[in-house]
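Read the structure below first, then the notes.
Missing here is one protein chain; the remaining ones are kept as they sit in the complex.
In order of appearance the chains are A and B, and numbering begins at 1 in each one.
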Amino acid sequence: MSAAYHPSQKIYFGAAYYPEHWPEDRWPEDIRLMQEAGMTVSRLAEFAWSTMEPAAGEFDFDWLEKVIEMLAEAGMETVLGTPTAAPPAWLVTAHPGVLAVDESGRKVQFGNRCHYCVNSVEFHKASARIVRAMAERFGDNPHVIGWQLDNEYNRVCYCEHCQKRFQEFLIDTYGTLDALNQYWSTAYWSQTYSAWEQIPIPIGYHNPGLLLAFKRFITASYRAFQQMQIDVLREYIPEETWITHNFMKWYDLYDHYEMSADLDLASWDWYVGTGYTDYRSSGAAHDLVRGFKRQNFWLMETQPAHVNWTPLNNVLYKGEGRANAWHAIGHGADAVLYWQWRSAYGGQEQYHGALVDQSGQPRPFYSEAQMLGRDLEKVSDLLAGSTVKAPVAILFDYESKWAFEWQRHHQDFDYIEHLLNYYRPFARRNIPVDIIPADASLDGYKLVIAPALNILTPERVEKLADYVEHNGKLVLTVRTGMKDEYNALLPNRQPGPLAEIAGVEVEDYYALTDPVLLAGQRFQGNAHIWAERLRILDESSVNVMASYGAANGWLDGAPAVTVRYTGRGFVYYFGAYLEDNIQDNTLGYIANFAGIRPVLEVPEGVEVCRRITPAGTDVYIVINHTRGERVVELPWSAQEHLSGLVLEEGIKLRGYSVAVLTKTKQEEI
Amino acid sequence: MSAAYHPSQKIYFGAAYYPEHWPEDRWPEDIRLMQEAGMTVSRLAEFAWSTMEPAAGEFDFDWLEKVIEMLAEAGMETVLGTPTAAPPAWLVTAHPGVLAVDESGRKVQFGNRCHYCVNSVEFHKASARIVRAMAERFGDNPHVIGWQLDNEYNRVCYCEHCQKRFQEFLIDTYGTLDALNQYWSTAYWSQTYSAWEQIPIPIGYHNPGLLLAFKRFITASYRAFQQMQIDVLREYIPEETWITHNFMKWYDLYDHYEMSADLDLASWDWYVGTGYTDYRSSGAAHDLVRGFKRQNFWLMETQPAHVNWTPLNNVLYKGEGRANAWHAIGHGADAVLYWQWRSAYGGQEQYHGALVDQSGQPRPFYSEAQMLGRDLEKVSDLLAGSTVKAPVAILFDYESKWAFEWQRHHQDFDYIEHLLNYYRPFARRNIPVDIIPADASLDGYKLVIAPALNILTPERVEKLADYVEHNGKLVLTVRTGMKDEYNALLPNRQPGPLAEIAGVEVEDYYALTDPVLLAGQRFQGNAHIWAERLRILDESSVNVMASYGAANGWLDGAPAVTVRYTGRGFVYYFGAYLEDNIQDNTLGYIANFAGIRPVLEVPEGVEVCRRITPAGTDVYIVINHTRGERVVELPWSAQEHLSGLVLEEGIKLRGYSVAVLTKTKQEEI
Partner (left out) sequence: MSAAYHPSQKIYFGAAYYPEHWPEDRWPEDIRLMQEAGMTVSRLAEFAWSTMEPAAGEFDFDWLEKVIEMLAEAGMETVLGTPTAAPPAWLVTAHPGVLAVDESGRKVQFGNRCHYCVNSVEFHKASARIVRAMAERFGDNPHVIGWQLDNEYNRVCYCEHCQKRFQEFLIDTYGTLDALNQYWSTAYWSQTYSAWEQIPIPIGYHNPGLLLAFKRFITASYRAFQQMQIDVLREYIPEETWITHNFMKWYDLYDHYEMSADLDLASWDWYVGTGYTDYRSSGAAHDLVRGFKRQNFWLMETQPAHVNWTPLNNVLYKGEGRANAWHAIGHGADAVLYWQWRSAYGGQEQYHGALVDQSGQPRPFYSEAQMLGRDLEKVSDLLAGSTVKAPVAILFDYESKWAFEWQRHHQDFDYIEHLLNYYRPFARRNIPVDIIPADASLDGYKLVIAPALNILTPERVEKLADYVEHNGKLVLTVRTGMKDEYNALLPNRQPGPLAEIAGVEVEDYYALTDPVLLAGQRFQGNAHIWAERLRILDESSVNVMASYGAANGWLDGAPAVTVRYTGRGFVYYFGAYLEDNIQDNTLGYIANFAGIRPVLEVPEGVEVCRRITPAGTDVYIVINHTRGERVVELPWSAQEHLSGLVLEEGIKLRGYSVAVLTKTKQEEI
């Protein structure tokens, strides 16, 4: 856990605000409307480079200071963004090398975002200068509680400088070309490199070892750029002021765990896009971000009503936005900020949802934001410092994800979808789940799931074996244990060195054209997409939970799902990718067997999250994610904090409505 | 109206002919076959640059003069094309800057069409030289009745010279960078420009202000290139010889109103492509072109049987081609020319439909062309100088179309489809419609529809208000009045300054995932794609014609379609994009209320167009666009001019057949 970020003393509520788009005399009205919505924080300056530094080395921060003061007077704190995602025209004109080069070899055009080469020396210099200037001016401003670096890092550069840096990175990583040639199997297709300068930045599909190394180089490049900004900031800002970056959902250009390691706080930008919220899937994204630092996070951006960048930018259903905010809080968000307060008259995002419209008046969605503001006024204290605890951990691994993106083998095999196939049974039962890095400690979990953990390292293997050795319950799944850390095949059958604890090995894998019916003791249903033919290595300790029915001749009758118990822990191996129904039943059974109980039993479509206060009080956040009324029966009498009512038997929740409960007296469950 | 083009004294009929592809001894047979088809005009030379000027400054026009003479002897007149759409190899070799640069930064390859940079100085020079040489030779040839410039302008060039010219264009337009930065809201994303040289030609999506400015620059570039040719020609050709360009349907690379302003005559190339004619939509394209100069037009190209450039190049149904020709004439065409007479043995268009096949014999479609030739012999005099008059105007705006192409927000929102949603109810009822520029005079229209007039200028607002003030009936629709002339948001709610005359404003807009049932007094049906929540500003003058049923919570119960009447005119506001059925009923009701009657009431699938002669005679062109027989009852006795029969009660029309009627005595309707 970071030194700078402590469990939050309130749940922050606010929006991204761009005062530089508006005349100064408009600011008071904006701030008045923010106040009326109950906002407590504003996010400023992230794209304001050309306003703050209109020419090289000429700074203008007075306007920004004024806004921070006005906000403070209205009771709002500020998060400042460094503006490096938008290098100004004067910079790219003076130093064309600042512009990234795209995959086709052309300079990226000025005028959109993130047009920079992350490794450009001139860009680092210019970025350091603006960050330093901002830090000098605002580093000790008491109203600035945190800093966000750049915005949604997302560019790959293919310039010659980057290629050179990549080659240097490879020298650092491998030491010798012999090692590199060995790890990448370059005898294959005469790919042998006899000089570092021969190694390209990969365009399209390429040698898997090279592809993985280049991904690591991208991570290293962004991490260095980020660290440079952190180092500058930390010269000026107090220890308790935190630094974050706003990440994007399952986005995977780089390894988010590595990027988060240097930050104090994880935050992310959640957009539903086209359609409506599926809370059983979206909860996983929140849990992912909570796992970046294994602490609460900020929802730095979320959509007011609709976005502008999908093919069909519908609005959220009335009430859904507030429900989504509570969904985020239930999963560990300590802040909810809308993007954005109001659209500029011009620019690429004119059609994006906002709280205030072109006329400066509130849009209809503003009323929903107001409700949320009132909610938080009532329960922010209650939730102060509260956190989420989960009995189940799902292991996530960016490198395995990349490996699958390059080599899906079956077009419908999607690493995230496969993970969600293991997540949803818990979400449906209101069992909290942590999503954590594959290298994290597993202490304290009743159940650990390692979905499609394709890439194994000796450390991972040892950690998982150790967990089982200490009576853990571990679920391994299809495509686990095939690759080493260079994205090369392991010299064992799947699941590689985990075969020992699983008690099975994979004789072969099968991308399925058609579903295959499984026959198991308890469960009826199909495997689809992927099936592995398992061989039992230790008959004495392994039980077959399900076998394949008639399939392609190769699978027929073979074990599909097994469990091994040797007196210490349980290791499940899912060689079959199960359809949702049978998956739900099977995982429900396993959860129950592991002694894991729902936070609360509620009707379909109702989610219950639990945050636990520092004093140990359970706070239940109950969300009706449906459009119809739902009745939740309570096993105990409860205080409902949004209405102030005491509930003896249960609660009727209208569509998309929310309740925040504590037990009137702590009973034993 | 142009000085050079007067209402035509006949309906011309002909084809594009490329004698340069064939030996001279073939020409007499071609001309004989043209004569037998009843042709009266031939279109020559548009791609013959390398034949007319085989090397720089060496001209050979004898062959062309001979063809013109032979045609004249056979009673046919000539339209000459300037060949600038096909700059020869010797030119692009000598001056590589003549070749355009494509979006990816590569020179366009020689060997297709329109490979030129429209701003190339060398290209202007070479074009002026060939045009001057042609004009010197043929400018006073009495058989040359008109000139067509270039062919279907369609290229965007991304070369450095064009970028420089674009920057100069911006200097001319905005004067100062401060102004440009202001109009484009460049504080957004640090887009602020501190030097003109920083401004790029946009590739892909970009700042909406920049995008619109670049479109205007394209228009200005083509307009300058066109004017250069006009200036050269006008030195040599008589005043009554007209100049035109052949445009393409709804194509919108540039503003066709601006391009037409300098021409004497509008003409276009109509291709059905895959499938068959939907006359309720295709009529709008004719009406669009009639609106370019607000006078009759030429159908410069149309398909004999089939084209070669779609995925499935079926032929028109037998009879459909003739029906299409009459459809064009009914909407104001003064000429119908097929493309082309005969395919060259080689070249990219070997498979395109033609009247004569590879063997030099007529193809089956030739017989249909002959029928048309006989038709026109019979009625060309009757139609001489006749024009179309319409009680309804639909306003069209290229800039609004562009704005939507860049920011559809809903993938199914298509500006043309939306316009046709308002056009088809009139087409179905045989009510003539003018499609005119949004800035045109509205005098004399009983009803004006401004579909999705996204971009408003003070002049537009004033004109529309004035129209209503003078008792006009105006229909405003979704997405109207959101932007100013820089493609920036207007600082009012929609419909911007038109809210005053509409009596409503838009509280918010909603891209719809699902249809929403409307509840109105008279009309039952759904809104789809787009819905706006209306707020009534003046309860005393505004009636709600339809409201939203249960929708997404935000729209439920809100006004969807309103009408305002203050004693002067009527302003309808359609906040909902209606499905065809309810749209047809609603617009039918409004038309009726506006006192607008069909030209003639006929069965489904039969179109009736009316042209009015200079003497005031109504000529009814009745077209059965179906494959089955249709019976048209007539309220008056009529002369049918193709058959010579007098009809007392009605007429039976076989599939795809046509009648041309006048009343035997003018009765009052």
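Keep this in mind: a contact is a pair of C-beta atoms (placed from the backbone, for glycine too) under 8 Å apart; a residue touches a chain by one contact, two chains touch by 3 or more.
Since the model is a prediction, treat every value here as computed from it, not as a measurement.
For the chain left off this view, which of B:P83, B:P208, B:G332 or B:G575 is in contact with it?
Answering carefully, the residue with contact to the hidden chain is B:P83.
I'm checking contacts with the chain that's been left out. Which of A:N141, A:N154, A:T186 or A:Q361 qualifies?
Result: among the candidates, A:T186 touches the missing chain.
Among B:Q9, B:S104, B:S643 or B:T664, which residue is in touch with the absent chain?
B:S104
Return the single residue from B:P238, B:P364 or B:G595 that touches the missing chain.
Per the contact definition at the top, the residue touching the missing chain is B:P364.
Out of B:T51, B:S120 or B:N624, which is the one that touches the chain we can't see?
B:T51
In the whole complex, what residues of subunit A lie against the chain that is missing from view?
Touching the chain left out of view, subunit A contributes residues 104-105, 183-195, 197-198, 200, 202-203, 205-210, 407-412, 482, 486-493, 507-508, 510-513, 533, 552-554.
Counting contacts across the full complex, list the positions on subunit B that touch the omitted chain.
Output for subunit B: 18, 20-21, 47-51, 54-55, 83, 86-90, 92-93, 104, 106, 109-113, 274-275, 305-306, 308, 311-315, 317-319, 343-351, 357-361, 363-365.
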